[in-house]
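Reading through the structure tokens given below for one structure.
Note that this complex is displayed minus one protein chain, with the remaining chains in position.
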Amino acid sequence: MSIQPLATETEPVPASTPANTRTRLLTRVWHDRNGRIGLVVTGVLVLVALLGAVGAVPHDPIAQHPDDRLQGPSGTYWFGTDQFGRDIAARVAVGIWTSLRVAVLSVAIATVIGSVLGICAGFFRGWVDQAVSRFVDILFAFPAILLALAVVTALGTGWQNTAIAIAVVYTPIFARVSRGPTLSVGNAEYIKAQRVLGTPLPRIMLRHVLPNVSAPIVVQVTLALSWAILTESSLSFLGLGTQPPAASLGLMVSDARSTVANAWWTLTFPALAIVVAVIALNLLGDGLRSALDPRRESRS
Amino acid sequence: MKHDPNTPQGSAYRNGTAPAGPAEAVRPAREPVLAVRGLRTAVRTASGPLEILRGVDLDVERGETVAVVGESGSGKSFTALSVAGLLPGGAEVTDGRVLLEGRDLVTLPEEERRRIRGAEIGMVYQDPMTSLNPVMRIGKQVTEGLRAHGWSKEAAHERALDVLGEVGLPSPRALMRQYPHQLSGGMRQRVLIACALAPRPKVLIADEPTTALDVTIQQQILATVSRLRDEYGLAVVWITHDLGVVARIADRVAVMYAGRVAELSGTRRLFTAPQHPYTDGLLRSLPTPAHPHQAPLPQIGGSPILLSDLPRGCPFAARCPHRADHCTTEEPPLLDRDSSRAACWFPRNEWTGKRLEVTGRAQDA
Partner (left out) sequence: MLTWRWFAARFGGAVLTLVGVTIVVFVVLRTIPGDAVTASLGTESGTLTPEQRDSLNHYYGIDKSWFEQLWTWISGVLHGDLGLSVTSGKTVTELLGTALPVTIEVAALAALMGTAAGVALGVLAGARAGRRTDSATQGAALVGLAIPEFVVGTAVVTILAEVFRYFPNTGTFVPLTTSFSENMSQVFYPALVLAIPFAANVMRTTRSEYVEMAEADYVRTARGKGLHPGRIRRAHILRNATIPIVTLTGIQFGYLLGGTVIVEQIFALPGMGRLLLTSITNRDYPVVQGTVLVIAVLFVLVNLIVDLLYRAIDPRTRAA
């Protein structure tokens, strides 16, 4: 729960033309040093998570090997074993899968609902804007982790509920991030012209408004993903997220509390996985930000 | 950075042996307050150092205004910043001298340079809206410069009140307690001038201070500065791209092109008999009452020079209607020409009678 989701962190960045953004975004991220590191590490983590998901790991992550309790890292157990003799490497891989699954689902929900709310508020103004802004203000009145805890309390544990809880936290942020640029685009002469010409509203929003607000949203997505990973592991650490015996990075750290004094690997590897994932997504966000913002010189 | 053999290093001007001229003379009769000699400034870029100033020569006497004109990228602002010692990071003076009453500022250590900055050389900047600290009261912004140069608190306060009145601001006492956002652009520019003049400097460098203001305010500021120049006996360097401002305020004019002074002349003489073809082109592109309505104004052909890709010889040669073979082989030094100085191998007297060719459509007869 280290990173508070600060919506103010990304200023709305002017969008380049959509075609440009689509074809050259990855190339431009690649040219940014931070972006390149973020892209590569994120790619590796996704790969590991997928391996964990399909079970292509050296050992069964739930299988207990009573004879091999608290073994240090070795050729058999790359990251050692925990107090039940379970393979930590396999559990880390599955744990990354758990975290990414929750993060992607929650951020997807928040992005869709939040952006639609924000774009509608910015585009239609009037009472729609009033209603959305009030709603956003109320959700912003809760410290992020508290809101997640409250939702989990109401819904119960389990990864889908964790995802919904995180989505609730992030929805107002996406609403706020997409509302600002929509307000300024809505004022632009070419949008007014489209409305006068009688272009259907959904078409105006898809073709003209969305491309202009997509840049800040894309950047916010990477930051949201990293915060979602932190929150998922925190909730699991508190016993309110993923339930044992399923593997989760937060749960593994929680288990390690009793063993870390004699077996450093029980804490180190799951903790490292979280830190690496969060840093990689942040660097990727940095890279995207400079790639999408023509005013920023790429730092290389 | 080595000297380019084509720059006017050994000119007679530099040795101070030149004879005194008429009232509008090019050469000052006395020792100039500020003298710039062969000044070179370079900035670091990704592809190595880039020379912005390629040997600038200039001097300003007590009580006179020298205007420095030129297009964007000609080096006029860099000249101001180099003289004041306010170059941005990555830029530095690589050669030449900046003499303030005979003392070379370029070689001074930063701490001594700081004592001169503000105290003896005042600066006024282009954008009055952003050049004042938004969270500091006006009074403090005027007095802090004085305090930095050893004035007592009371003396600084008295002086600030005086100088705010001198620059034409009403009720200085109330003004001292206000913040910049409470003032109009013209008033803020006057505050900036007051800040610069408060420590009674010998030199005032003004970097396009009226560009951001509307024309009436601009005229008032010009009049104020001219009056204060006479009262204080200031040596004023006025940087601008506006020839109208030049005509109003300057005693002499330095026209800059591609990081060098292309022509240095008395104001009247510059407007009546420009020596350098570039100056001539600039003047012809000005609208005049004599100019027929709706006829296109003549332009200087070609595009401004790229400092990163300077040709051999005269940097103006490619755009010059009087170009000769010699121009593309050797860069002309700043030479004495008929009581002006011009960096041109074939100045006015060589081509008078010929008509400057004009690109674009032909002028109406």
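First chain written, first letter: the chains are A and B, and each begins at residue 1.
Just so it is clear, contacts are C-beta pairs under 8 Å (C-beta built on N, C-alpha and C of every residue); 3 or more make two chains touch, one makes a residue touch a chain.
A quick note: this is a predicted structure, and the numbers were derived from the prediction, not measured.
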item: Residue touching the undisplayed chain, where the options are A:L230, A:A247 or A:L288; value: A:L230
item: Residue of B:H149, B:R229, B:H322 or B:R341 touching the missing chain in the full complex; value: B:H149
item: Touching the absent chain when the full complex is considered, from A:A247, A:A271 or A:L284; value: A:A271
item: Among B:E101, B:D127 or B:D242, the residue in touch with the chain that has been omitted; value: B:D127
item: Touching residues on chain A - with respect to the absent chain; value: 1-4, 6, 134-135, 137-139, 141-146, 149-154, 156, 226, 230, 233-234, 237-240, 250, 253-254, 256-257, 260-261, 267, 271, 274-275, 278-279, 282-283
item: Missing-partner contacts on chain B, residue numbers; value: 84, 86, 114-119, 122-123, 125, 127, 130-136, 144-145, 148-149, 179, 181-182, 192, 195-196
